[in-house]
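A single protein chain has been omitted from the complex, and every remaining protein chain is retained in its original position.
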Amino acid sequence: MNQAEVSKLISQLRITMRPNKRHLKNSEGPEGRLLKLRKTVTALVKHERIELFYNRADEARGYAELLISNAIRYGDRHKATMELADYWLLEKQLVHKLFKVLVPRYENFSSSYTRMLKAPRDYPGIYYKKSVLEFRGNPFPALVPDYTQNRNLLHNVLLDEARKEFRREQLAKMANKFAAETAAPPALATQENDAGN
Amino acid sequence: MNVNARVLSNRLAQQCSLKRIVTFSTKPTQQAAAVAVPQQKDAANSAPVRKPIVPAHYRFVYPEFLPDPKVEWRNTVREKLERLDMLDRRRQIELPEFYVGSILAVTSSDPHAAGKISRFVGICIHRERCGLRARFILRNVIDHQGIEVVYELYDPTIQKVEVLRLEKRVDDSLFYLRDALPEFSTFDEQMEPETLEEGTPVPINDIKVVLRPRPWLERWERQNLLGVANIDQYIKDKHRKSAEKVQKPWEKYDMMKHYRATIPEEEQKEIFAEVHTELHTLELQRKRNKRKRSFVKPKQLA
């Protein structure tokens, strides 16, 4: 039951995060691990879509997300953020890209800034899982086709027809009700007439 | 800082608008101004709408309301129940704002000495744990003997917590006082509470303590302490070298490590929005009581 650290304020990640870090087998220890991840983050910022082993991509993803969210939160006049960008981006021209391209792109995003997809592994090859890590809104053609917009898919056709039929029924019901209301007074009148007779 | 969602006091709003311009400085200035202006308008428009405003300093004043960030131990229901219990306790007893480095007087009863109470005055050298288990360590030197007492903040045997001097120190915990000269952790038991003017920020005491010669309880030279004056006096080159070896300068940049040690801002807002009104009323009540106590009716003489 440790106290949460309060000196720093960090925006919530929009991705699911593992509770523990992966060590990413490295003879240099934690520093070497970070160097590996720095290379990955740099490549991601540079190319916007990279294919790599799943574990490394999953680790680097959190860092890329936090780097962007920090850049959005503090801007480029904040010394600590600038140091952070300087550390994480090995190619220094990418610091400009971070603040001038990525920050404006993601300022009003409500979803995560990156997307990760599982990729097929080479056969025969190394048995590690592979994945594709990319920035949202990148200039490349989409990797996954969007099926949600196609109204002609079978379930969409069925649902559309069900909705139309429901509306028709509702309209018919309303029309019947209206007809009954307008028809009611004469019916009453005839009853009265009958009574009078 | 997310300005749109919150209503801010005038001063805060000014600061934030400044910050906004800073954020947009990568854009051409006209555009930045154009963006900044509508946001001020937004703030002005949303002013009449009453929303709970959680002050930004709450996370320092009430750190125990934030749960442990360890994912495996999170349980939102338990956390919520614990917060309710904490508020219940706070309604019974005044638990004031204090920090590591503040001087406190705690009056508590002892389960082994029925009907007796004890009052201990000391400097808070450490705060740890969260929720109902939150606790702090007080240290004092009494009769040339260093004494430390661990108090649980929500312990029902505690009867009164007074802050005699509200201040912070430059380090997160002051365990090095155990190895410092006794005068740095000696405090008068009859000390009168010092009052701070309302609205002033909590002062930071940057006093440098003087350590005794080695041997020490811990290897202080490895901990990058700011509040110690004479570490260099006692360590040799081999200590310096080994201290350098264990430094982890990269941890400053390990964002995920920090993230895993903190509660993210959005969640903090949610938690404090839940307890804010209650805490605020308690604070106001305390202020009123204090004023009542301090006002003494002048006696008619002769």
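Lettered A and B in written order, each chain numbered from 1.
Methods note: a residue touches a chain if its C-beta (ideal position, glycine included) is under 8 Å from a C-beta of that chain, and two chains touch if they have at least 3 such contacts.
Everything that follows uses one rule, which is that contacts and distances are computed from a predicted model.
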{"item": "Hidden subunit of the complex - UniProt protein name among \"Large ribosomal subunit protein mL39\", \"LTO1 maturation factor of ABCE1\", \"MICAL-like protein 2\" or \"WGS project CCBQ000000000 data, contig 00049\"", "value": "\"Large ribosomal subunit protein mL39\""}
{"item": "Visible chains that the absent chain touches, using the contact criterion stated earlier", "value": "A"}
{"item": "Contact residue for the chain not shown (choose from A:126, A:154 or A:183)", "value": "A:154"}
{"item": "Residue numbers in chain A that touch the chain omitted from display", "value": "145, 147, 150, 152-155, 157-159, 161-162, 165"}
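Convention: only the chains that are shown with their structure count from here on.
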{"item": "Averaged-CA centre spacing for the pair chain B and chain A, given as whole angstrom", "value": "36"}
{"item": "Parts of chain A lying in touch with chain B, wherever the complex brings them together", "value": "1-6, 8-13, 17, 19, 21, 30-31, 34, 59, 62-63, 66-67, 70, 72-78, 83-84, 87-88, 99-100, 103-104"}
{"item": "For the chain B and chain A complex, residues of the former touching the latter", "value": "1, 19, 22-27, 59-60, 63-64, 66-73, 127-131, 133-134, 248, 250, 253-268"}
